[in-house]
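Missing here is one protein chain; the remaining ones are kept as they sit in the complex.
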C-alpha cells in the first residue's frame, strides 16, 4: 500500500508482556490506582487529574449518567426489544441521538466561554464581556446556551451544587464567573429568571478544567453510555418498549383505522 | 391509547426542584460523593458499592476502557471522518462491534461460572466442577472462554493484577477459584499454557461482585465508550482514518486496476 | 505495515474516468438500465437478475420497506429528535434493532429451508421432510419460523400475494413447497391455523432465488432503511417523538412522584 503520510497513534500499545496506555503501564500504574472517572480524564487530557480536579471532573460526569426516560433511553430500549442479543448496538443507538438538541448545548456553552476567554490567566472585564456576549446572541436571535430550564424552576438544582463542588476544590475562575455574569445579564435584559442550568455549569467547569470545548460533548456521550446500560438492564427485567410501541401505533393510526 | 399493561421505570425521575436517581437525591446524595465508577456500579446493581467493591469494580471497568487500535476504534474514527459534527454517532458506531467476537467472551465466561455455581455460598467441589466443565466444552468442540491469549504470552498480565486487587479487597471466592481451576484443568488436558486471561478474570471477578452475567458485557460497552472518545480526540488532532482508507482501497482493488 | 495476508475486494473501483461496480461500467452498463431493486440483487448475488427474478426480488424487498410505527421507527424518530443534523445516524439507530426478534425470523426460515434442501435440483420427499422438520422444532420446544401471525388472521395477506407473484414468474420450487408443507404439518399437529406468513414466504422465495440465508436479513435491513427515511421525513413535518417521550416518562415514574 503506497504511503502518502504516516499513520500514528499514541493512545495504547502492547507487547507480549506489557500493556501501555497514554504512556502509563496499565498493570502497574493504572489498575488499582485510577478510578473509572480518572481514567476518563486521562483519555480527555493525556494526563492524570490532581486531587482537586478528580472530584470536580467526576461530579460533572456523574451528573450526565442518568436522566431517566429520555428520547435516548427510549431509542436504546426499542432497539433492545428487537435485538436483545446485541446490547452494544442498543447502547450505540441510544447514544446516536445525543446531538445538537440535548447534549450539544453544553458544548455550545463551553465554546462560548472558551472563545470569549482564550487564555484564562489573562485579565478580563467579566461584566463587560457578559454584556457583549448577551447582546450578540440576542441580536442574532439565538438562544443563549447554559441558562434557564423549561422544567427545573426557579433553579436547576444541579448547577449550584456543581459550582459548590468546584469552589470547594478551588475552581472559581473566569469561565465560571463569566457564565454566571451572562445569566445575570440575560435576566436583567429579559426580566425573566434565567439562572445558570446544569448545561451551563458543566460548560463552565469543563472550561476551568481546561477541557477543549470540542470534546465536552464526549463527557455526555460516555456518561450516558453508563446510564443506557442501566436502562437496558431494567428493560430486560421489566420491559416497557413493546407496550409503549403498541400505544403509540394505536393512537397514531386510529384516524385511519376509524375510516 | 389503550393500556394493556402498565409502563413503569424506577431509574430516575424529577420534580421542579429535585432529581432522584435509583432512590438517591442526585444533588445531596450523589454529586460530590460518588465517583463515575461507583455511579456505574449503582446502575448495574441498584445499590452503592461498599469500600471493598468500589476499587475492584473500578479496576475491571478501567481495564476495558482502552485497547488501542481495534476494529472498534477504527470504526469510530472512520465514522468521525465522514461526520465530525456527530461525535456521538461515531462512538455509537464504535460500540456496535462489541459483540460475540471480542467483548462477548467475558459474558460467556461469567455465564459459565454463574451457571455452574448458582449460589456462591453453597459448598462446591471446585476441582471436580472444573473437570466436568472442561470436559463439556471440549466434547462440544467449543473454545473455553477466559483462558489463553493469542498475543499476551505466557500470561496476560492483566489477569494476575486483577486477581491481586480482588484478593486485597477480600474477593477470592468460588467463582475466582473455579475460573483458575478451569485454566489448570485445560492446561493439563491440552499440554499447552492456558492461564486465565483478562476476559476470564473479569468474568470471575464480576461474578464475585454478584453482577448478572447478562450485563457483564455492559461494563465493556460503557468503558469502551470512554476510550472511543479518546480515539476521536486523537483523530481530530492527528487524523489517520483517511490515509488508512486510501491504503486499504488501493491494495484491495489493485488487481482490478492492473487489468 | 507488515503483510500477513493480502487485502482484496472485488466490489468496486475507479480510475480517473471510469467507475466499475461488480465488473460493470457504472455509467454505461448500470445507470439508466438498472432499477434500485436490481442493483440490490447485484449486490447480493454478483449478477444481474433476469426478467423473472427481478419482479420477484423487488416484491420481497418492497414488502419489507414499511411496517408503520415499529420499535425500529420509534428508535429512529427518538434519535432524530435529539440530533436532527445527523439523519444518517437516526436511520442507523433504527436499523440496529432489526435483530433476532423481528427481522431475524426470515433468516431463520430461509436457513431451515436451505439446510433441509442443500441442492434444489435434487429429488426430495417434501411431505416427509416437512414432518421431520416440524417434529424436530417441536421436540426442541422452539417456535417454527415463518408460520402463523399474532395479528394478521386467519392469513397474513402478504404471503399468498408473494407466492402468487413468484408463481407468475415461474418460481414454485421445492423451498416454497416445503415451507407450505411445514405450515400444513404444523396445523395438523397443533389443530391451530398456522398458515405461512410474510416471513416464511420471503424465506422460501429468497431460497428459490438462490440467495444465501446468511444475507436474507440484509434485504430487510436495506429495505427498512428506505422506510426509516420516510419516517424521519414525517417526524420533521409532524413530530411525535417528544410527545411520546413525555407520556412514557410521566406514566413510568408516576408511582414515584406520587409518593
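Chains here go by letter, A, B and C, matching the order in which they are written, and residues are numbered from 1 within each.
Assume contacts are C-beta pairs under 8 Å (C-beta built on N, C-alpha and C of every residue); 3 or more make two chains touch, one makes a residue touch a chain.
Note that the coordinates shown come from a computational prediction; the quantities given were computed from them, not determined experimentally.
Novice: Among B:81, B:124, B:155 or B:236, which residue is in touch with the absent chain?
Specialist: Residue touching the chain left out of view: B:81.
Novice: List the residues of subunit A that touch the chain left out of this view.
Specialist: Per the touch rule, subunit A residues meeting the hidden chain are 1, 6-10, 12-13, 15, 20, 83, 85-86, 88-89, 92-93, 96, 247-249, 251-253, 255-257.
Novice: On subunit C, what residues meet the omitted chain?
Specialist: Residues touching the hidden chain, for subunit C, are 1-14, 16-19, 21-22, 26-27, 30-32, 34-37, 39-40, 43-44, 55, 58-59, 61-63, 65-69, 86-89, 91-99, 103, 151-153, 155, 157-158, 161-162, 164-165, 168, 212, 214-215, 217-223, 225-234, 236, 238, 240, 243-244, 246-248, 250-251.
Novice: Using the touch rule from the top, list residues of subunit B that touch the missing partner.
Specialist: 1, 7, 68-72, 74-76, 78-86, 89-90, 92-94, 96-103, 240-242, 244-245, 247-249, 252-253
Basically, only the chains that are shown with their structure count from here on.
Novice: Using CA atom averages as chain centres, what separation in Å is found between subunit A and subunit C?
Specialist: Taking the average C-alpha coordinate of subunit A and of subunit C, the gap between them is 37 Å.
Novice: At which residue positions does subunit C touch at least two other chains?
Specialist: Expected reply: 1, 7, 83, 85-86, 89, 92-93, 96, 247-249, 252-253.
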